[in-house]
Structure formats: structure tokens, C-alpha cells
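A single protein chain has been removed from this complex, and every other one stays in its place.
And then subunit A:
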Amino acid sequence: QVQQMQAPAQFSGGSWKQKKTIFVRKFKSNVREFLYFFSLWGKTLQKIGNFGGGVQSYFIFLRFLVVLNFVSFLLIAGFVLIPSIVFRSVDILKYDPNPQGLVVFYEFFLDLLSGTGFMEYSYMFYGYYNNTVVVTSLVGSDFSYNIPLAYLLTAVFYFAFCLICIIAMGKAARVAVTTGGSDVRSYSMIVFTGWDYGCLGSKATKLKQRNIYYRLQVDLEEERLKKHAASLTLCNKVTLYSLRVLMFFVAIGLIIATFVAIAYATTFSQENNNVQGFLGLFYTYLPSIVITTGNFLVPLLCDQIALLEKYPPSATVVVALLAVVLRLVSLGILLYTLWNQIVCHGSTDTCPCHYNHSNYQCWETSVGQEMYKLTLFDLLVSIALLVLVEFPRMVVDHWSCNLTQWVGRQEFVVPSNVLGLVYGQTVVWTGALFCPLLPLINTVKFVILFYCKKITLFYNCRPALRTFRSTTSAFFFLAVLLFGWILALVVMIYSVAIHPSFACGPFRSFLRMWKIVPDSLAILPKGTRDFLFFIGSQAFSVPVFMCYFIALASIYGKSVAMLRAQLKLAGQDKQFLVKQIE
């Protein structure tokens, strides 16, 4: 029988057309390999792919954030930082928090960690930037550079740029979702096409085998649970649902308790920010500590609750969403408390300058310091977790098997790691207006995080039991990131509307930060002013909206083309069936 099954004789070498198609295909794959070489961490991501699609999409998301932060830093450096350095003039101000005289060595270390002292009056924070409008005459023509205007507009462009990047990646991910939809990861697909024959080495092979094993197990278990849930009696269903409702209220209670703790910790920290030494450091870091503890404990408890209620594994998406709400809203609570302190809880009698000038000579720098502390604490906690928790667990794994069975080998849990990234990025967006170097710090932080997580993955973890579907997960990550962006935008709009400090910063002579835009427009020459008014008027915006709708129509056209392709596939299925019957 084997001899009868001859291989189809379609070898190459015959026609020139076949040679050409082969050449084109080879060329395309060569170009792709070449570009791969230049893309950041391309080979590492391929190796990570052996752990599963969900884990790989986490690392792809992390790489996207690193590139986004780095390009934003270049934007800010080009338009704000470098002109400030070049056109630096001596400022005669009463606000100078630089410590005078000799400084004890550990004070330097404390200042580095909390952004005070020598760091406070530096390019790091808002307070150091001048409000100068530079007018020089270079090469005969007048050259003027308005630093405050550049500062504000760069911040606005930074937000717009991040939004465009997120939407662009989201569209790419969404196309992947709709085209991948016809390729349902059914069992026969996994079994017949799941093996990668280019996998070299026994370690990579074992990893891939384990990955396939867990995928099959997870899918089979979900199917069994669904069948079981469908066969429950009415009495069982009632008890199950009432248990779920009870646990839901318990979870809500825990979350509200966390919010109250954060508000209290922030108020306490701001009231005690004059304490010196290590105790002072602890007080300044108190909000970060409370947020991190809450973000760690509450999802853990909710996970245990979910296990108790025997939810199917796909319902962990609900727990993930709950954790999203927790992380971002706790950040919002911290900011709200901080803002309340700054504007003296809204009462104007203690605030003649519309902000709390006795406690905060330069409130923007204080906010920037808070965001800086949050970012730094996040990084320190990640590294500490790696060294103090995951490494010993790996050592324990190697030595005794009983303890391992009790504690369980650790998995790389994708959703909580992604939330950590989104939280970190939201903090950076919120603080970028007040701490222009924060995107650079965040780039370095994410690069360190990439390597730490890579080490954790390769040496400590096994592939996760609950696999995230890779095509939908990329889209989910970007949706959560967009949510964080909206929070940061709300914060920025609110802070642009508070009265800037009188003592420091580029906007010290303005009533509101955004007032600089109308003022600058007024001094522009008439021609430019008319042009800008024209852009804002109806004669221009209507064609712009039309272009938007045309772009929307083209996207729908693409969806229509994709649906047509799916119909064609369905037609091919029918033809195949007919051939079988005949």
C-alpha cells in the first residue's frame, strides 16, 4: 500500500514561472529574516514562543512599551530638555531646595530614592525649567523659542502620539483576531499542525512538548466542566449562584477597604513629609507600599474565591478585569487625595494663592516626586520578588519534591504581569507633565524588567496551566492600556486647570497653564494667526471630517474583503464534501 502512494510529481526545475515564484518566496523570507535581525530582541522572543502564545504576547507588549517610552523621551528631549539646557539663564528665585553646606552620605542615597534634595532642583522635575522666551538672532534672522509653550505643547503631543501608537497596534491586533477567527484552534489543528520541526535541542523540545500537553489538558478540562455545568440539578444551581453572589460582595468589600487604606496613607504621608532620615523615607513611600500590597493581596484572595466557586478557567478573565479596576482606580484615589491636599480641600480661605503655598512651594514638583517614587518602588519590588521569592522557590523545587507538591511549581501568570505594566505606564503618563525625564527612567525600568522576567521564565517557571489565547490577548492588553491612558488624560486636564506655582516652573506668571496658548497666539504675526484661525474654522474642519469618514469606509472595506475570503473558504468546504459523497 505504501508503494502505491506515490508522492505527487510536482518538482521544480521545469517552467520558468515556477522558478520565479520560488525565487520571490525565498527573497521575501530572506528580507523578513534580515529585518528580524534588526528588530529588538527578535531571537529572544522566538525562544520565548516555546512557552506559549500568551507569554509571548506579554513580552511583545513589553517591547512595544519600551519603544514607545524611548521615542517619547526623544520627543521630550528634542523640544524641551535640549533647548532648556542650551538657553539656560541664571534664575533669581527664592525657591531653592538645594541643601546647603555639607551633606551626610546616606542623605544622598535617601535623596536619590525619594527625589528630594539635590534631585529636586534639577532637570528631573518641573520646578527647574525656565519660563524664558528666548529671542536670539542667528544667521541674520530672528529666532525665538518659547520654552513654556514648547513644554505644554510637547506634553500634549506626547499624549496624542501615545494614543496614535496604541490605536495603530490595536488595529493590527484586531486584524489578526478577525483573520484568525476562521482558524479555530480545534483539537485536530493542534495535533496535526502543532509541532515545529525546526525545534532544536532536547530542552526546547521538552518545553514544546509540555506546552502542547498543557494546552490539550486545559481544553479538555474546559469541555468537561461545561458538560458538568450543563448537567447540574436545580438545587445545585441555586446553591452555586447564591455562593457566587456572596463571594462577589466579599470581593467588593475587600476592594473598598483597600481604597480607604490608600486615601488614609496618602493623607498621613503628606502630613508627615518633614520627618528626616529613614523613618521619613518610609513615610514618603507609604502610599506606594499600600498600593502595592493591595494590588498583590486582593487578586490573590479573589483567585482563591474563584477556585472555591469552581469557576471554569475562562472566567479568570473576570478576575483579571476586576484586578484592572483595582489597580487603576487605586492610583486614581491616590491622585485625588493628593490634589485635595494641594488645593486645600477646595476651601479658598486658607488658600489665597489657589493652592497650598505653605506646604508646597512648588506643588508640581511634589506631584512629580510622588510619581517618581511610585515608578521606582514598582521596579524595586519586582527585583526584590525575583530575588527573594522566585529564586528560593526554584532552589526548593530542585531539592525536595514533597514541598514542591504542596507549594506548587510556579507559573508565569500573564494577566497580573500585564496589569503591572499598564499600571507602570499609567503612572508615567500621569507624571510626564511634572517630571519630564520620567519616560527615560521608565525605558530603563522596562528594559531591566524584560531581562528579569526572562530569567524568571527560563529558570523558574513552567508553562502556565491557564493559557491565554494569544490573538485575543494582544487586543485585550491594548484595550486596558487605553483605559490607563484615559485616566492619565483626565489627570492632565485637571492639573492644567489648577493654578501653577508662583515660585517655580515655566508657567509661574500665568493664571492657568493653558492660558499660554491664547497669549502666544496673540503675539503671532497676522498671517500666521489668520492661518491658524482658518484651520480651526468650519471651512477646514468639514473636509477633515470627510477624510475621517473616508478612512473609516476603507477599514470597513477591508472587513468586507476579509468576510468574502471566509465565504470562499466555506464554499471550498462544500466542494470538498460533495467530492467525498461522489
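The rule is simple: contacts are C-beta pairs under 8 Å (C-beta built on N, C-alpha and C of every residue); 3 or more make two chains touch, one makes a residue touch a chain; residues count from 1.
Everything below uses one rule, namely that contacts and distances are computed from a predicted model.
**Student:** Out of "Phospholipid-transporting ATPase", "Probable strigolactone esterase DAD2", "Protein PAT1 homolog 1" or "Calcium and integrin binding 1 (calmyrin)", flag the one the UniProt entry gives for the chain missing from this complex.
**Tutor:** Per the UniProt record, that chain is "Calcium and integrin binding 1 (calmyrin)".
**Student:** With respect to the chain omitted from the figure, which of A:217, A:304 or A:509 is a touching residue?
**Tutor:** A:217
**Student:** Just name the one of A:194, A:280 or A:332 that touches the chain not displayed here.
**Tutor:** In the complete complex, the chain left out is touched by residue A:194.
**Student:** Who touches the missing chain here, A:186, A:304, A:528 or A:559?
**Tutor:** Going through A:186, A:304, A:528 or A:559 one by one, A:186 is the residue touching the chain not shown.
**Student:** In the complete complex, which positions of subunit A touch the hidden chain?
**Tutor:** 1-2, 5, 7-8, 10-13, 22, 25-26, 29, 182-183, 186-189, 191-202, 204-206, 209-210, 212-213, 216-217, 220, 223-224, 569, 573, 576-577, 579-580
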